[in-house]
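Omission of a single protein chain aside, the complex is shown with its protein chains in their original locations.
Order of writing sets the labels: A and B. Residues in every chain begin at 1.
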Amino acid sequence: MPDIEIRMKVNGRARRATVPPRLTLADYLREHCRLTGTHVGCEHGVCGSCTVLMDGEAVRACLVFAVQADGAEITTVEGVAAPDGELSPVQSAFRDHHGLQCGFCTPGLVVTATAFLRDNPDPTDEEIRDCLSGNLCRCTGYQGILKAVRAAAGGPAAAEETG
Amino acid sequence: MKPAPFTYHAPRDAAETVGLLAELGEEAKLIAGGQSLVPMLALRLAVFDHLVDLRHVAGLRGIERRGDAVWIGAATTQAEIGRSEQVARDVPLLSRATPLIGHFQIRNRGTIGGSVAHADAAAEYPAIALTLDARLETLSPRGSRTLPAAGFFTGMWSTGLAEDELLTGITFPVRAPRSGFAVEEFARRSGDFALAGAAVAVELDGDAQIRRCAIGLFGLGPVPLRAVAAEAALAGRGTDSVSAEEVGSTAVAELRSVPADLHGSADYRRHVGAVMVARAWRRAVKEAGDA
Partner (left out) sequence: MNDETTNGARYAGTRVPRVEDPRLLTGHGTYVDDVARPGTLHACFVRSPLARASIGSVDASEALALEGVHAVFTAEDLNPGVHEQWYTLIGRDVPDTPRPQLAEGEVRFVGDPVALVVADDRYIAEDAAELVVVDYEPLPPVVDYATARDSGELVHADYPRNIACELAGLPVEDFPVFEEAAFTVRETIRQQAYAAVPIETRGIVAEWSAVTGEMAIWASTQSPHEMRLFCARLLGIDEHRVRVVMRDTGGGFGQKVLPMREEICIMLASLKVPGPLKWIEDRRENLLSAGQARHEHADARIAFDADGTMLATAIDYVQDVGAYPIPAPMNTCAVVGILFPGPYRVPQGTFATTGVFSNTVGRTAYRGPWQFESVAREVLLDIAAREMGMDPAELRRRNLLRRDEFPYTNHNGMPYSDVTPLDTFEQALEMLDYEAFRAEQARARTEGRFLGVGTCTYVEPTTDSLSLHATEGATIRIEPSGKVNVYVGGGSSGNSLETTVVQLTADALGVDIADVNTVQGDTAVTPFGGGTGGSRSGSMTAGAVEVTASILRERIAEIAAHRLEVSVDDVEVAGGQAAVRGKPETGIPLAEIASIAYFQPETLPPGVPPGLEASGRYRAQSPVIWANATHLCTCEVDVETGAVKLLRFIVSEDCGPMINPSVVEGQIAGGAVQGIGGALYEHLAYDEDGNPVSTTFMDYLLPTATEVPVIEYGHVETPGPGPGGYKGVGEGGAIGAPPAVVNAVADALAPFGVKITRLPVTPESIVALVRAARVREEAAG
């Protein structure tokens, strides 16, 4: 079971490593790159906490082996905000609308919503719910998350606000 | 929940791939998108000494019109199929089934070939291939062949593919005029495997008589199924004389060995299967009538 040399670009930085084939992309990012924002919540592709962009597409990093991402460009949650720390529109909207509580599922949701809004800049509420349905959250009841994504899409999230 | 160790192979072309499969035998498993395989590996429900990755294999990706059929490369992702205007126009049933597969992150990696070869009885694509009488193109060290979808699914997660055989592409017939299509499934939550699902393709003649129809069922047996007896009974009848509920109950009457688990007994799945068939039938017939 020989280890394999891989190269990829993670958040714009070139990375090179020799890894066992069974190492998941999620574990590679967390353990080898020390990018621990990609969270592992189920390791069987349901919870969505480990969602990253692979060549621009949102994927479950627990369902990709690091060797399969050889040559790819990866964006993790650490690569979403501006280099000076300014939050992205999606991140700001999550903060403005109480879109996170414990924060564990949040990186996957931020990455998911970022990819979704890039491809669907004017989504319906139903499309937003459908897009988010592959990411489990146990704290918020999804209320703040739905508002945040609606707001990040430029919609009238404020209309749903109470209080 | 970590996979057992394996040796990784990333062959450059199809011939090299099937050569490897022949050499490694049953210890090897093909991996395309991996969206069904990797969870099984992580849970160690499946253990293989070798994974043969199709990511570098040329010629397995794309969507092309070929005569009166649409060819889709086996490694084409579900997301690509979902976005394809060609598929939406020429193979609408496939297009409509696509959003029902998992979640969009899954569809970004999952492939049509992987889905069909994995042959989950509750999955959408195998049932659609069966319903539309798709043809499956394969390659092995003995050469290429084309298999009809009928008979391809031989049991739970098993198919007519030989151990050293690679599914390279799938061709779907282009829709006929005066035809209609619908897929309906019932799952506990959005994105879950269907407890029961039905795909209906119906073609009418000029007098609103059923020229032919196909009823595919998924989640209702060890393999995806066609409601053959129900289809035969419907051919030649006028759509006005057929009640959708009757189609539904006839379609499930043929079922043997309906699965059961925590989420639904066999009896319940059969019941919901009939409802799904009826709903799909109604929509498909309406579309055909409006065409």
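In this text, a contact is a pair of C-beta atoms (placed from the backbone, for glycine too) under 8 Å apart; a residue touches a chain by one contact, two chains touch by 3 or more.
None of the values given here were measured: they were computed from a predicted structure.
The chain not displayed here makes contact, within the full complex, with A, B. For the options A:46, A:115 or A:153, the residue in contact with the chain missing from this view is A:46. Only one residue from B:2, B:89 or B:142 touches the chain missing from this view: B:2.
The chain that is not drawn here is touched, among residues A:35, A:59 or A:74, by A:35.
For chain A, the residues touching the chain absent from view are 20, 22-23, 30, 34-44, 46-47, 49, 76-78, 80-81, 85, 87, 91, 94-96, 98, 100-107, 110, 128-130, 132-146, 160, 162-163.
Interface residues of chain B with the unshown chain, by the touch rule above, are 1-5, 39, 43-44, 186, 188-193, 195, 261-265, 268, 271-272, 275.
Note that only the chains that are shown with their structure count from here on.
Per-chain Cα centroids separate chain A from chain B by 29 Å.
Of all the residues in chain B, the ones that touch chain A in their complex are 1-8, 10, 31, 34-35, 38-39, 41-43, 51, 53, 55, 79, 99, 102-106, 108-109, 189-191.
Listed in rising order, the residues of chain A touching chain B in the complex are 1-2, 4, 20-22, 24, 43-45, 48, 51, 57-60, 62-65, 67-68, 112, 116, 130-131, 133-134.
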